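Shown below is the structure under consideration.
With one protein chain held back, the other chains of the complex are shown just where they sit.
This part shows subunit A:
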Amino acid sequence: MTTKLMGQPVQRVEDQRFLRGQGRYTDDVLTTPGDDAVLHAAVLRSPHAHARIVDIDVSEVLDVEGVHAVWTYEDLEGLSPAMAAPLPLLIPHPALSHGRTQYALAKDEVNYVGEAVALVVADDRYVAEDAVGLIRVDYDILPAVVGVEAAREARHLVHDDVPGNRGARLVQEVGDAPAAVAAAPHRLELDLTIERSACMPLEGRGTVARWDPDTDRLQLWTSTQSSTGVRAAVAVKLGLALGQVDVITPDVGGGFGVKIVHPWPEELLVPLAARALGRPVKFTEDRREHFISSAHERGQVQHVEVGFDDEGRVLGLDVEFWHDHGAYTPYGLIVPIITSTQLLGPYKPGAYRVAFESLYTNTVIVTPYRGAGRPQGCFAMERTMDAIADYLGKDRTEVRAANFIQPDEFPYDHQMVFQDGRPLVYDSGDYPAMLEKLKALVGWDEFPAFQAEMAAEGRQVGIGLGCYVEGTGVGPYEGAHVHVETSGKVKVAIGLTTQGQGHQTVFAQLVADELGVKFEDVEVVAGDTRRMPYAVGTFASRAAVMSGSAVHLAAKRAKEKVLRIAADALEADEADLQIVDGVVSVKGAPPDAVGASIDLGTVSVLSNPLRYAFDEASKAATQFSVGDPGKPPVAEDDEPGLEGKDFYSPDRATFASGMHAVIVETDPQTAEITILKYAVVHDCGTVINPMIVEGQIHGGVAQGIGGSLYERMAYDSSGQLLNASFMDFLMPYVTEVPDGIAIDHLETPSPLNPLGIKGAGEAGVIPTAAAFAGAIEDAERRTRTEASITAMPISPSELYALRQTPRQEQS
């Protein structure tokens, strides 16, 4: 080991498997045919957005050959008493006065198209789906509440006992924002809208369960972002001791937030069926189910009032927004709280007030999707910055710069409460330097000349930018276990799950650096509760910060033990030892000097005093070979084995930041929108692997482009989702994403963790809609109309409509 791997673009160890089709996902588990082969579950889902269930008749199903079980809500209590209660409300909040969660199978009422009503378990999924089609449900259809406006009007209620369809109202204030706005030299108001979209991982939800009556244990494979969370929930709901439940997360084909929600109804029903039927059971969600029965995000309506001075400095910012959280609130208020706090971005308004209402609608639940409320907040703030610049006739970057928190102001306390219940304090950053990098990267100062040149050719181009700050690496904690085996290979277990981020690569880099072993000798296992039972999950751009820090600390502990044992064996001082490529040696000693070095495998052998020898290596650790007969073989404060385990639990989140700029061309005739250049400057503190960070940015920008130009959830007024397929839900193809995304990094290390890491997972998606809105508006305004972009996403059809509308009529 001569060079540090930290900061190197190490090729992902995962890629060989994934690219060769050797990934092993939940649906790949238990595929052996035979008498006790896995059974398949299918779910009858509500075809109505809002209805009372009058009667369910399953009599026709029971005769179908190959059907093993058909259950409705009525059956659940007998199978496990806790199943009669609604699903857990995972993150309670004092402001969530009217939190509601669904039942695993609907009881009396359904509140969205797609809500689970009955479960069938059959020999295969074909038979199960045939059987589902034979269940007769008599519904009494109720009026559906769809969209923020209908929810606010509250002419109909989603839940009878939730007045105004209002789940929560939360206000946070710093200073007297309304007064500051009123007293400011200039004032503007904006009304903004963001549509729904969704995570859309290529692998949907999936769960497989096997009940082992011989050991009285449940084994559960599930495609989740929190294996420990699922484990705890399943134990509670099935009435099992935690120690009876093992949850294994195999390869996960994308999460992006939707799989942090748990337990899904199927995550409980599948193990329940496996236990009741004495056969393994599998549920693999199909794409239509994913559209109508997992989760969506983003939908908000916002009203901004801002007061500012001649320089564009924001003196008062008063924001009210209405958040559509769908039919239930299993994930609490996390998304709107993040919007309300992260809206501030890199700026320091004189006074800030934000109030939101979180509203019920008869639609799929809303839970975090990559960005998790931030794209909406960034949209509100950046549209406001653009509006101020427009009003004052100033350059949009100048107005932003006038509002930046300065590098010498960190830690910067916003005096608000963040999504983790902790103070919103930015730890580090350098926003002015970042803006300069972005302007250089995109060619901001040169753009007006280019725009004029294009205009002379009859082409309209525009530039826009978006700046954001992202609280990453929220607690409470993560841990890691590092085990040096007698082979000298290092096995690392982390508790959080992995869904394609490259954790196996970056954490191996950290261990290789700290422990002095070869990168290829380190193997990382994630999300297996048998290996690491204490963990939280993979969300909020937290894996590198939380598990990365824990891995580093655990490797450090392992190293301490290596050096202690090696020093004893080599009769040297610990301070004189070094570990290079898995060999501990005395610094400065000739490489071939006898007794001057010992490999890690031998150190591992020595760490575990043995009575029995199994091979040549283990002989060295047996009782007649080693040890001081006058002392216990394992010292009082020591443990056998060469292991290091540690946890990392920070005071609060660390704040990454970034700025994006995009240049677009809009077609004067067809209103088609073409991306000419996309540029990203990003600060995630110390970078472990720039290739992986850039991959995260590419993926995030692609999703951001989806949310800006293509994706929406097309609900009709009766609550039917009209585009529940990849044919009509327009996820961008690779052909819709620019070939190259220009990326530059800025590193302001976090003072909160040992490596200075900040999260990177959500970076690409946060300011995308804001940047596009600015760019499209710029392209349109310079050459033809007075269009104001107030809603995203925007399609060519909508842009065309906007062109037909005089500005005074635009909201």
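The rule is simple: contacts are C-beta pairs under 8 Å (C-beta built on N, C-alpha and C of every residue); 3 or more make two chains touch, one makes a residue touch a chain; residues count from 1.
Criterion: contacts and distances are computed from a predicted model.
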item: Hidden subunit of the complex - UniProt protein name among "Periplasmic dipeptide transport protein", "Branched-chain amino acid ABC transporter permease", "LemA family protein" or "Xanthine dehydrogenase family protein subunit M"; value: "Xanthine dehydrogenase family protein subunit M"
item: Which residue of A:Glu129, A:Glu173, A:Glu485 or A:Asp581 touches the chain not shown here; value: A:Glu129
item: Of A:Thr3, A:Thr32 or A:Gln669, the one touching the omitted chain in the full complex; value: A:Gln669
item: Touching the absent chain when the full complex is considered, from A:Phe410, A:Phe647 or A:Tyr710; value: A:Tyr710
item: Residues belonging to subunit A that touch the chain removed from view; value: 125-126, 129-130, 133, 286-288, 669-672, 710, 712, 714, 722-723, 725, 727-728, 730, 732-733, 735-736, 795-797, 800-801, 804
